[in-house]
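With one protein chain withheld, the remaining protein chains of the complex are depicted in position.
Let's turn to chain A:
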Amino acid sequence: MVRITTITIGSGLGLALFAASAQAEWTVNLTPGVTDVSRSVFDLHMTIFWICVAIALVVFGVMFWSIFHHRKSRGAEAHNFHENTVVEVIWTIIPLLILVGMAVPATATLVKMYDSSEAELDVQITGFQWKWRYDYLDHNLDFFSNLSTPREQISNEADKQEHYLLEVDRHLVLPVDTKIRFLLTSNDVIHSWWVPALAVKKDAIPGFINEAWTVIDEPGIYRGQCAELCGQDHGFMPIVIEAVSRDDFQQWLADARADKQRVTAAAERTWTLDELMQQGEQVYLRACAACHLPTGEGVPGAFPALKGSAIATGEVAAHIDIVLNGKSGTAMQAFRDQLSASELAAVITYERNAWGNSLGEAVSPAQISRLLEPTTGEAEQ
């Protein structure tokens, strides 16, 4: 029913549109989602929506009836009645009762949403400007998840694909039929982790750890976005969940851990300057260009230029230090836990040899790996 009304209104407006944008199916309502909680939320939403529609019909009905019948042009004379205690008490009590009727199911759903006890899997989610880090706490596995939509699509130089802006390089893989607890925090500003299909939206706040939970019923891909303004690329830090069967999840965990070892091992071999430059450019575009710009020119007053900068063309130790450890109190994050040793070496090498910075020297992954070893504490408190 809601579909029908909203679609009629919508298509009335929509008819004026060009075909060009009709690429994806449009929705006009909340998703019922794929969890028990998300379905209760959806039902609650629909119930309250229909109550509002009913009240609106009555109130606007009387109003339009008066507008039609009690107009001067039809010879209506004003009947100067006013103040009627009975009427006034009735129109105070009835809304109150309706509200109580709404509050009961709302409270029940909220209580359910707050019960994160007895989770089987804990995933820590950390917001960064502008990416998410997922840490499977009991499984020694963590990784970053970045937007993977190519820049050319955003700047309209290439056709936009189906999941434009809602695709990432690494999915958050989760098992179905498992109570999963999310522990949310942030490394810098406040972000908000939102996946509509799970009806989970919780802020990731520096210095706090928030809890949320879910039990996913159906395998599938579920997409979401950051929902709290977190700076320039707030619109470009999506979330993609891949829900798989419990067995597949175990398999995936094993594979992912093996991959991680391979990457660590890669740091031990010798890399050529060309290899480093090539990988460095990719890493730079993914992790640094949002602030320092692809041209290395930065944004005056906000993000310094790296092209010709004192650090990127000076002492290598200082350069390595700021990239590994960031600079506290600024938007420059510590990248030591975000990138692998070879990625760090590559990006630093790239910065020292791109855009006319031409030091000619390579920073080797092995050198970085040695610096990374003594880390014990994690980036967040």
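Keep this in mind: a residue touches a chain if its C-beta (ideal position, glycine included) is under 8 Å from a C-beta of that chain, and two chains touch if they have at least 3 such contacts; residues count from 1.
Note that contacts and distances are computed from a predicted model.
Novice: For the chain omitted from this view, which of "Branched-chain amino acid ABC transporter ATP-binding prote", "V-type ATP synthase beta chain", "Cytochrome c oxidase subunit 1" or "Carbon monoxide dehydrogenase" is its UniProt protein name?
Specialist: Its record in UniProt gives the absent chain the protein name "Cytochrome c oxidase subunit 1".
Novice: I'm checking contacts with the chain that's been left out. Which of A:190, A:253 or A:311 qualifies?
Specialist: Touching the chain that is not displayed is residue A:190.
Novice: From the listed residues A:137, A:221 or A:299, report the one that touches the chain absent from this view.
Specialist: A:299
Novice: Which of these touches the unseen chain: A:205, A:334 or A:372?
Specialist: Counting the whole complex, the residue in contact with the absent chain is A:205.
Novice: Considering the complete complex, identify which of A:173, A:230 or A:339 is in touch with the unshown chain.
Specialist: A:230
Novice: For chain A, enumerate the residues touching the unshown chain of the complex.
Specialist: Counting only chain A, the missing chain is touched by 6, 9-10, 13-14, 16-18, 21-31, 40-41, 44-45, 48-49, 52, 55-56, 59-60, 62-63, 66-67, 70-73, 76-84, 87-88, 91-92, 95-96, 99, 102-103, 106-107, 109-111, 113-114, 129, 153-156, 160, 162-166, 188-190, 192, 194, 196, 199-203, 205-208, 210-211, 224-236, 299-302, 328-331, 381.
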